[in-house]
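In this view, the complex is presented without one of its protein chains, the others remaining in place.
Up next is subunit A:
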Amino acid sequence: MTAVVAPPESVPNLAPARKPKRRGGPGAIVKYALALIFLIIVLMPMYVLIVTSFKSGSDIGVASQWSLPETWTMASWEKAWNALRPAFFRTFQLAIPVAIISSLIGAANGFVLSRWRFPGADVVFTLILFGMFIPYQAVMIPLREIVTTLGIPPGITTLVFVHCVYGIPICTLIFRNYYATTVPEELIEAARVDGAGLLRTFGRIILPISIPGFVVTIIWQFTSAWNDYLFAIFLSNTRNGPITIALNALAGAQSPDYAASMAGALITSLPTLVVYVLLGRWFIGGLMAGSVKS
């Protein structure tokens, strides 16, 4: 019960502590049966997305909705890719800088808050954390006004800034807990004895051992920026916005082209799914932040 957050590596170990004892019997069979049924249910939308995206127009009727395509075609993928391509690349220009900048800011803040217990540090920390729970509608009206008044063009640059600012709380939280649990006090003390100041300690000693923290915040911020729709709809449009806006334009029409919409949904989800599959352990670490006490 130490933290608001899953501590250290911030990557909770979800695997069983020891090899489970092999136990047959009816209990185990029921468990496997249930696990399989839920597996099918969870994957069902994915099945629909994939098969529909390869169907041709005549194949999409109600009768054949759940069956495999009569003839597999890439036409809808091509259509979706053409519609989404510019936004797809723009979203990388959004999500990558956001991931890097937020993580650096988070590391600096987390380090300070984990070591320097200045008076009122707890209150300051709580005030920082509250920023990650607010409904962003509550800041959106003035935010838009500022952007318009300052003549900042809507689009990726504005969104990078906004995601970095509102990403400060979660990244600070992740790093604070990472440092509080993994960096031994003696290490900092030794650096201080050697006469290293705060900045030098941070740059030379702390940053190099912060990789696991960075992996978590980079994945987290990349995914949130990539999947964001709320900031995007307020601060960009289909010509300069990220892929969620483009997908919504493709799929949200009155009588949408279902095959192309679904191919588009898959294209939109591909980068975050790849990240999840390759780096799942750390992905979960980000998810746990801001919630678990263990």
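Couple of notes before you dig in:
Assume contacts are C-beta pairs under 8 Å (C-beta built on N, C-alpha and C of every residue); 3 or more make two chains touch, one makes a residue touch a chain; residues count from 1.
Here, contacts and distances are computed from a predicted model.
According to UniProt, the chain absent from the figure is "Sugar ABC transporter permease", selected among "Sugar ABC transporter permease", "Lipoprotein-releasing system ATP-binding protein LolD", "Sarcosine oxidase subunit delta" or "Cytochrome c-type biogenesis protein CycK". Shown as candidates are A:Leu94, A:Ala108 or A:Ile156; the residue that touches the absent chain is A:Ala108. Contact with the chain not shown here comes from a single listed residue; of A:Ile134, A:Ile152, A:Leu187 or A:Ile209, that residue is A:Ile134. Among the residues A:Thr73, A:Gln93 or A:Thr272, only A:Thr272 touches the chain that is left out of the figure. Panel shows subunit A; residues 1-4, 6, 12-18, 20-21, 23, 27-28, 31-32, 34-35, 38-39, 42-45, 48-49, 52, 62, 65-66, 105, 108-109, 111-113, 115-116, 118, 122, 124-131, 133-143, 165-166, 168-169, 172, 197-199, 202, 223, 226-230, 233, 244, 247-248, 251-252, 258, 261-262, 264-266, 268-269, 272-273, 275-277, 280, 283-284, 287-288, 290-294 of it touch the chain omitted from the view.
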